[in-house]
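Note that this complex is displayed minus one protein chain, with the remaining chains in position.
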Amino acid sequence: MSMNTFGTLYRVTTFGESHGAAIGGVIDGMPAGVKLDLESIQHQLDRRRPGQSAITTARSESDRVELLSGVMDGVTTGTPIGFIVRNSDQHSRDYDNMRHVFRPSHADYTYAGKYGVRDHRGGGRSSARETIARVVGGAVAMQALRALYPDMCISVYTSRVGDICMRGDGIWYAPSLIDSNDVRCPDRAAADAMRSLILDVKGAGDTIGGVVTAVVRGVPAGLGEPVAGKLHAMLGAAMLSINAAKGFEYGMGFDGCCRRGSEMIDVMESRGAGEAPRFISNHSGGIQGGISNGEDIVMRVAFKPVATLLREVATVDDSGADTTLHARGRHDPCVLPRAVPVVEAMAAMTLLDAALLNRSARII
Amino acid sequence: MSMNTFGTLYRVTTFGESHGAAIGGVIDGMPAGVKLDLESIQHQLDRRRPGQSAITTARSESDRVELLSGVMDGVTTGTPIGFIVRNSDQHSRDYDNMRHVFRPSHADYTYAGKYGVRDHRGGGRSSARETIARVVGGAVAMQALRALYPDMCISVYTSRVGDICMRGDGIWYAPSLIDSNDVRCPDRAAADAMRSLILDVKGAGDTIGGVVTAVVRGVPAGLGEPVAGKLHAMLGAAMLSINAAKGFEYGMGFDGCCRRGSEMIDVMESRGAGEAPRFISNHSGGIQGGISNGEDIVMRVAFKPVATLLREVATVDDSGADTTLHARGRHDPCVLPRAVPVVEAMAAMTLLDAALLNRSARII
Amino acid sequence: MSMNTFGTLYRVTTFGESHGAAIGGVIDGMPAGVKLDLESIQHQLDRRRPGQSAITTARSESDRVELLSGVMDGVTTGTPIGFIVRNSDQHSRDYDNMRHVFRPSHADYTYAGKYGVRDHRGGGRSSARETIARVVGGAVAMQALRALYPDMCISVYTSRVGDICMRGDGIWYAPSLIDSNDVRCPDRAAADAMRSLILDVKGAGDTIGGVVTAVVRGVPAGLGEPVAGKLHAMLGAAMLSINAAKGFEYGMGFDGCCRRGSEMIDVMESRGAGEAPRFISNHSGGIQGGISNGEDIVMRVAFKPVATLLREVATVDDSGADTTLHARGRHDPCVLPRAVPVVEAMAAMTLLDAALLNRSARII
Partner (left out) sequence: MSMNTFGTLYRVTTFGESHGAAIGGVIDGMPAGVKLDLESIQHQLDRRRPGQSAITTARSESDRVELLSGVMDGVTTGTPIGFIVRNSDQHSRDYDNMRHVFRPSHADYTYAGKYGVRDHRGGGRSSARETIARVVGGAVAMQALRALYPDMCISVYTSRVGDICMRGDGIWYAPSLIDSNDVRCPDRAAADAMRSLILDVKGAGDTIGGVVTAVVRGVPAGLGEPVAGKLHAMLGAAMLSINAAKGFEYGMGFDGCCRRGSEMIDVMESRGAGEAPRFISNHSGGIQGGISNGEDIVMRVAFKPVATLLREVATVDDSGADTTLHARGRHDPCVLPRAVPVVEAMAAMTLLDAALLNRSARII
């Protein structure tokens, strides 16, 4: 993980700005011999796509991906997979008033300070459109994971929006249930309440944050490289790199720190000689000592409310003078529903990378 | 960050097991020309040392570090700094009953599964004694940071133990105040209560978790490499790699996800032409778009209760049969006080790495 | 350097097959603030382009590069530069007879063995068309180098073809002199003889090898990272990664190993107090202890004769049976003239990477 490349052996390098010609990337280290289902890649992009419902941004992009290399007769060849998604619905004029003005709590000020120049159109590189490339990288990784571990299945959903928390958080849910509503929360009553809340804040020109939960079933034991490459540290870095992420926890997380060890240890019991033992609880969240133990991996990512408000806010311009800004452009009132496929992608990329690294753990 | 190496340009590679000959490492990428204060390195090791107070493990180690290279006449030469800390007070016999038995919620089972072999003595490589090498790496990094940014100062403290939360969490405190008690909590009333709680759980053969807060003052704007090397993602990976860490958040963190954007944006105002603007709040925790903005970096790390209980627990052995284990050995009832210098070390290592990477951001 | 990415801080990741949709890549770590001259990038591609003269392959590709990101108003922004060059003149049918047959001394057999699948069309990923992406990466790097070191100039030329060696090898020559003939040899008499030799072997359906020399003037002292990142080792890895490269040497190279130390040491003499000393010879080739010393960097790369002969050769098919192959397709009888811009590109990429790494050598 450095600069614009995720991963060590399964490596996804991304490029592209919100209002540039294209978003794209290179997937390096995809093992050869995987029959690639292009529709499932596009399906994940469609889940991330703007304009998919009343609670997401109105920007209209078809976000069709073109794979440029690395696949022959539908099968991966072991060579890098280059891909691009053309931008088409840029309204760059909407951003003219931001050329010299820093949006509060955005990356505008920090990019300008770091690089001396910045692309002010739609957030440039710091736009969440960059996550398109991650969704492609994750959807490809998922197909390698399925070939390796047919039972592995990643379940990612919105578990909290504002003060509304779902019931049954931390359990694995079927993808169809998650996608049965546009909030992507498997608790339908909570989903309805979350949707109302999002529309309320949207109506007020405001935004709201929340939490995404990811549960991975069918992870083999042994993934993760101590000390510096612990599985949860790599998952944490991947999740925290998503736009608007402010926190990451796994297993008992922050809540568990007020508990006693006697409440929190995961006791094992025998399933019979020669069988892997059974864990009678999973406070560890599927990871012990940085290595997966075969139980479900359970993790949560906190997302802040989007910083772009559709109302006038005080700020400064690049000459250092006070000014105000009334953002135009098209923005999500709540990133959670569209963050769900991005979290899923980062989980898949990280787990495949860990699976490949684990191939070197033993001599045989 | 991979396997046993932290960092990209400032790289700390660690080795060593709890009951092996030594813990040590190699610091690579330390810039030349830093006058190295060896006492400040040893001071940090002393803060991490076992047996320093009634609320820490009784293992008695002097933990004297020997630097083997990379320094001449007290000044760094730009070449790698090898170092070792000899182990001396191993009571390996205490662990004989664990040779074939997996301690619940420890790395015993996952190491055995991953590698086929494991060092059962004192946790082997998964022991927190490994953090000795990080403390050395961090103390050296801190001296480079001070040479670069004289105003930078890292304040790390215990902010919560069990249900007891300090008042004034998230503020910068002087190191002397933090070290004025053995819990390392700058709120003395809370510290007293935490100490009582730790002694209570210790008396019951139990353990307790908590939260460490880190606040870094004097960070220059511009540190952090988007997209895959965001500053908070690198800090998160570093912190999550510490033994017993279960969660990481920065700025508004998990709590902020229930708030509205209008409450959470950090508005800037002018300090006059040619001056950097003033932020009137710091919900961002000093990082926007993955790049530091010059405000205090504020972050929190959640630590679980230690898994080793000094009472009998049910578990399985490596033949898969049920058994019980009554741990001997010497263990901390609460890792928080000794985790404080480790969090500080990881912060220093990550910030120096980010500072060196940032030297390539612009052509001039 | 790993898999499909060159470099540590200036990183060029490439993708694409000879007969796929496109060749392309991502340039990561390009410093912000460089005014980018697109024509000079295209100029280098034109120098590498097939079909440019009677002594190169007849494949006709315009090889127009499209930059997709990382540049705004003509200036680099510090974000990754994605780029593609579309393939257009594939004659994939020419390769139908190679689907199941391994061309001798090609990568056909090794790719099939390694990956289980292979793209047989035009060599797939092992085709020298991949070097398009390197030429783009190098041309961009060159512009950063020029901004940093206005005196730096890379001179790369064909110094030997078969038995014909130029006079004056190892000296810096002006680009215009090098490009004054299609062999790219600055000794015109030798160039004429080389050209005749290439046409002779081409007429016989055969191929011929040679040597490319690179001389870099204006390199600052201090580039190169001992021990594992020595400047000449990084240059060597970069050059040896070029298709058909079989050897690399710098300075006195292989010939110097039969000489005595007293003949080969580069003595320095004073240029006056406060001035850098003068070297009275340059057997070191501008690099001592893996670090540049300010003298011209001089290096040579040996290229084998192209393995594809336009005549019938014995080989085996993928069932393991004997067969013969009469290659069609369009091929160079000698790679040297077109390898010249690729060597130049690899030199530029490596030197920029070294220059960025060197920014971390000292504290100030």
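By letter and in written order, the chains are A, B and C; residue numbering begins at 1 in each of them.
In this section, a contact is a pair of C-beta atoms (placed from the backbone, for glycine too) under 8 Å apart; a residue touches a chain by one contact, two chains touch by 3 or more.
Note that the structure is a prediction, hence the values are computed from the model and not measured.
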Which displayed chains the hidden chain touches across the whole complex: A, B, C
Among C:His106, C:His120 or C:Arg184, the residue in touch with the chain that has been omitted: C:His106
Of C:Gln44, C:Asn181 or C:Ser284, the one touching the omitted chain in the full complex: C:Ser284
Candidate in contact with the missing chain, chosen from C:Leu38, C:Ala58, C:Ala189 or C:Met268: C:Met268
Contact footprint on subunit C, counting only the chain that is left out: 1-6, 8, 14, 102, 104-107, 109-111, 113-116, 125-126, 130, 160, 162-163, 201, 206-211, 221-222, 224-230, 232-234, 236-238, 240-241, 246-254, 256-277, 283-285, 287-294, 302-309, 311, 313-316, 319-322, 357-358, 361-362
In subunit A, positions touching the absent partner: 9, 29, 31-34, 76, 78-79, 144, 147-148, 226, 356-357, 359-364
Residue ranges of subunit B at the interface with the undisplayed chain: 3-5, 11, 13-17, 20-26, 28-29, 32-33, 66, 68-70, 72, 75-82, 84, 111, 114-119, 124-125
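The working rule: only the chains that are shown with their structure count from here on.
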Centre-most chain [mean C-alpha coordinates]: A
Maximum centroid distance from subunit C, chain identifier (CA atoms): B
Length of the line joining the C-alpha centres of subunit A and subunit B, rounded to whole Å: 26
Contacts with two or more other chains, residues of subunit B listed in rising order: 226, 357, 361-362
